[in-house]
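Below: one structure in structure tokens.
Here the complex is missing a single protein chain, while all its other protein chains stay put.
For reference, chains read A, B and C in written order, and residue numbers begin at 1 within each chain.
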Amino acid sequence: MARIGVFVCHCGTNIAGTVDVTKVVEVIKKLPMVVLATDSKYTCSEPGQASIREAIIENNLNRVVIASCSPRMHEATFRRTVASTGLNPYLLEIANIREQCSWVHSDDKEVATAKAIEIIKMAVSKVIRHEPLFPTQVEITKRALIIGGGITGIQAALDIANAGYEVVVVEREPSIGGRMSQLDKTFPTLDCSACILTPKMVDLGQHPKIKLMTYAEVKKVKGFVGNFEAEILQKARKVDHLKCTGCGTCWQKCPQKILSQFDLGLGKRTAIYIPFAQAVPPKPVIDVSICRYIKYLNWVATGQEGKKPPECRICEKLCPTGAITWDQEEELITEKFGAVVVATGYQTYDHSHYQEYGGGAYPDVISGLQLERLMSASGPTGGEVIRPSDGAHPKTVAFVCCVGSRDQQKGRPYCSKVCCMYTAKHAIMLREHDPEIQCYIFYIDVRTGGKDFEEFYLRAIDEAGVIYIKGRPSKIYRDGKKLKILGEDALIGRPVEIAADLVVLATGMEPSIGADELARILNASYDTYNFMVEAHPKLRPVETQTDGVFVAGACVGPRDIPECVAHGGAAAAKVSALFSQDTLTTDPLIAVVNQARCIGCLLCVAICPFKAISYEVTRDKRLIAVVNESLCKGCGLCMASCRPKAVDLRGFTNQQILDEVNSLWL
Amino acid sequence: MKKSRYAYYPGCTLKTSAKEYDISARLVCKALGIELEELKDWTCCGAASAHSIDQLLGIALPALELQAAAKLELPLVAACALCFSRLKFAAHELKEEKVRNLIGEVMGKEISQDHHYEVVHLLQLLDENTDKMKIEKPLHGLKVACYYGCLLVRPKEVTNFDDVENPQTMDRIIQVLGAENVGWDFKTECCGGSHMLVRPDIVVKLSHRLLAQAQQAGADCLAVACPVCHSNLDSMQKTIAAKYKDNIHLPVFYFTQLAGLALGLPPKQLLLDKHFIDPLPLLMNKGLM
Amino acid sequence: MSVASVITPQPVSELRSAVEAYSRQKISHCYQCGKCTAGCPVAYAMDLTPRRVMRAIQLGLKDELLASRAPWICFFCITCSARCPREIDIASVMESLRLLAISEKTKSSVEDIKLFHRLFLSFVRLWGRAYELGLGAAYNLLGRHPLNKAEIIPGMLSRGKLAFLPHRSKRANEIRKIFKRIEVMRNEKIIQPKSEVKAQ
Partner (left out) sequence: MALDYEPKIVGFLCNWCSYAGADLAGTSRTTYPANVRIIRVPCSGRVDPLFVVKAFQLGADGVLISGCHVGDCHYNEGNFHTRRRFVLLRPFLDYLGTEKERFRLEWVSASEGKKFSQLVSEFTETLKRIGPRKT
């Protein structure tokens, strides 16, 4: 039997000035099950709360209605008040007679009073069916999974690890470092990329709290915030990294060569390789797609058809520690995590889609990233800038901006943000490489929104003598040894033609391949270009709609290095804050399934935005829906769609809402 | 769906300045067992003037021929790239009811919407039938720059012909003929088109760019699929060479003439003698004649 | 356009809506990257490059545009449209400017190009087919271009590439009817240039 106490607040004159509180109390007193109705000047004040406590105890109330300001204002406060008397805090209902009554009907006391009474009646009829609710506590696995070992992932990993939590970094390449490790210098400061990156890579590699899994990919993630379980595929390296010392004998002697992806086809690497000299870990993997001995083994396995490949095994013979393990296979590793940070970064747009620029067929039309490799001292040419076609030193270099950016026709309408600056950087650096080089930069707009960016751009003009030409070129064609670029100088309004030795296309950013699949694995949303979508573009930039899954860096959109580092740090802060608690309190105002009623149509499973409903088979072989309390956010979509009304929402049950409606005609 | 019978629209120039194109096309198709039924008393498609100064006329004129072909219930094949373009545009426009009504009024007869007008170009026709080609005299050693021009490939959504920047249809045919198709970057750049009369200076400038590029790419001749391109590149070539003082000398073939040669048709019949730049010496020293 | 003149931009202009109706293109989409001009084989011969034409439409500079040579120098090779990163069919925009200039009867510096088109069509109207020799002769005569292209005429004739007499199609009268009807429809204002075929 409900024993309800109703407390009507004056809120000074805010309510009492308009609503005849005494009259209200008189009427409410008479309602069934209301054992006490009283008023106080400021219910939320300490004395106000004290009087509620006393009243609850004196009249041993088991339901409380407080008619005051909006529940969005003080519900939490009053729950605490109620709880302090030992009564379950969820046996409270707030009647909003200030924001939604006194303040909006100040023009008519009578009407306002009448309305206040009805509002309270509704609350009373609802509170009757309130039940004691208990928030559940879930343990948190204080272990973070970082997907992607670029500068963003590295920053996030180090920050979380330094906060004292365990971190696992999963990188699909044989080494961490990402795009930044391919760069020669960085704008606008021109400091050497490797010099600032490699120390961080080493820190990560040696950090006691960080487990590094390179050459590995996340295949599956299930669970929820605090309790994720991830399946990680460790690809076969054919090299035992516990034994390997990274001495380098193997990759110096391996006879099988192939174009290096790291050098973007400008250099070669061997079948057993580390992608670049400062790789972390500094230990090789064997590229099974080209290794001669692996080819031999396959040949044997497939009944010795065709020509017999050589039984090379040179690496094995030369390895001083016997680290080569031919029988090493890929393995699926399952680990538990409390939070996930997606830092999968970007790749550059493939300019072969631009047939009008040669469709990738002209060796001397290269991408900006390729130029980075040519300029890099550790690059395929040892830092000598030469034409890929004939090794000549280019004297006239033309740059084309917005290749794969601001181009609807090519399906990339967005601005990639960094190209204007890295192109200015390239021009400045080329001049430093060879003072005789003349650079022309074709641009649509030069965008220099960033610290010291504008100054950097002007430096390209003033010091490097770059000629900026406003206009997107329409065609690049071969003319003898030269490349001709057809453009327009939009400022003078005439067509221009430039004969260059080397053309550099400032290719834009697009999400790394597979970003969309990963998003699906994590139940995070992604946009039409496969960039990750933040929970809120301004206020929740590193969160996603899925609790415990964070995003950082260029996988969210085009970003430069400082931004990536900042976002990596931000994500780390969020993860650390999460891990600073031992358990997660889950809101008990969530869906519950009445198993007896459920007919197993599973409409709710389909409709739930949070994948919080799954199903199981009962002993009597019936399909029934089951709510995962940690995933459910209590939106109530499922009940509205549930035909047999088997699922209901605690604190907002169908019956309660109907009772509220009813009360208006009692 | 390969067909062996087509309605054929030669277009005005193929009866005069581009005779050899018309003749060689017919001979080659015959050799491949493709029947061309020339539209009876066909009239001009209006290119390139009609659509430039009178939108309705620009659609009505080709629409006449589309209907004639539809009456024969045959797909329509065009030889001239300009005609092809105009026919394609008309077919494209007539998909819209508003247009059908207007043009219907202009032509004084209902235009039913259930015709979908199928228009193809000779190149596509041959490309589809390369398997039927019995190569008697493979054109070994002949380096051909395939020139497509503008209107076959553009606009893609209308002509739906091939890649806009780097088409391959003609190159495939040329390879089947045993010749070498040189890679070059001006396959679809303009030759000056119909400005021959009004702005010869433009034609000279643009055609020169093409010829120079083809020569640089190592071609010893060009293959074209359009009478306008041909007359710009062939009949103007001497003027061009003179103006730019370079020794450009590139015979310009219709791709059908090269096909004819490879199929072993007598050169005389292919009217190779109609060209301003005499191709015979080239063919001789390549041992193809 | 006269270089010295100060322009007054017109965000909304009759010209702009007419062009948009004709060409079915959204002029505001143009962000002036210049790729159209860059690839236009005849931009060098234009007083307004294609990009500037687009800009002039955006600003509603009617007189400059209708007097401009550019739309007539354009011979519809469609390279601009094929490469426009904003997917604007600039070639159709040029075409609509030609049609507008015709319907507005404005004189431009390239009357002889119009003359060529008119002559070409008048022969089609007469014979049902083009008549190259007649066209050449008439154009050179009326356009006062004596001996224009004369160098190739003999060669053409000797190679039988020019017919002395026009070929008359038996369906020429059908053609003539079509010409007539269009005239009638125009005069009776059954079709307004601005609401013509392409107009939505």
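Methods note: a contact is a pair of C-beta atoms (placed from the backbone, for glycine too) under 8 Å apart; a residue touches a chain by one contact, two chains touch by 3 or more.
Only a predicted model underlies this, so the values are computations on that prediction, with no experimental measurement involved.
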Displayed chains contacting the withheld chain: A
Among A:Lys29, A:Arg72 or A:Lys268, residue touching the chain not depicted: A:Arg72
Per the touch definition above, residue among A:Ser51, A:Gln328, A:Gln355 or A:Gln545 touching the missing chain: A:Gln545
Selected residue (touches chain absent from view) among A:Val340, A:Cys598 or A:Met639: A:Met639
Contact with the hidden chain (one of A:Arg63, A:Arg98, A:Arg143 or A:His426): A:Arg98
Contacts of chain A with the absent chain, listed as residue ranges: 70-72, 96, 98-101, 103-108, 111-112, 114-115, 118-119, 122, 525, 545, 589, 607, 609-610, 633-637, 639-641, 649, 652, 654, 657-658, 660-662, 664-665
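We adopt the following convention: only the chains that are shown with their structure count from here on.
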Arrangement of touching chains [line / ring / star / complete / other]: complete
Distance from chain C to chain B - Cα centre to Cα centre, in angstrom: 23
Computed distance of Cα centres, chain C from chain A, in Å: 54
Averaged-CA centre spacing for the pair chain B and chain A, given as whole angstrom: 54
Interface hub residues of chain B, defined as touching at least two other chains: 164-165, 189
Shared interface positions of chain A, touching two or more other chains: 356, 475
In the complex, chain A residues that touch chain B: 355-356, 358-359, 361, 475, 477-480
Contact set on chain C toward chain B in their complex: 22, 41-42, 45, 73, 75-79, 81-82, 89, 91, 95, 98-99, 102, 112-114, 116-118, 120-121, 124, 128-130, 132, 135-136, 139, 143, 148-149, 151-152, 155-156, 159-163, 167, 169-172, 174-175, 177-179, 181-182, 185, 190-191, 196-198
In the complex, chain C residues that touch chain A: 31-40, 43-44, 49, 51-52, 79, 83-87
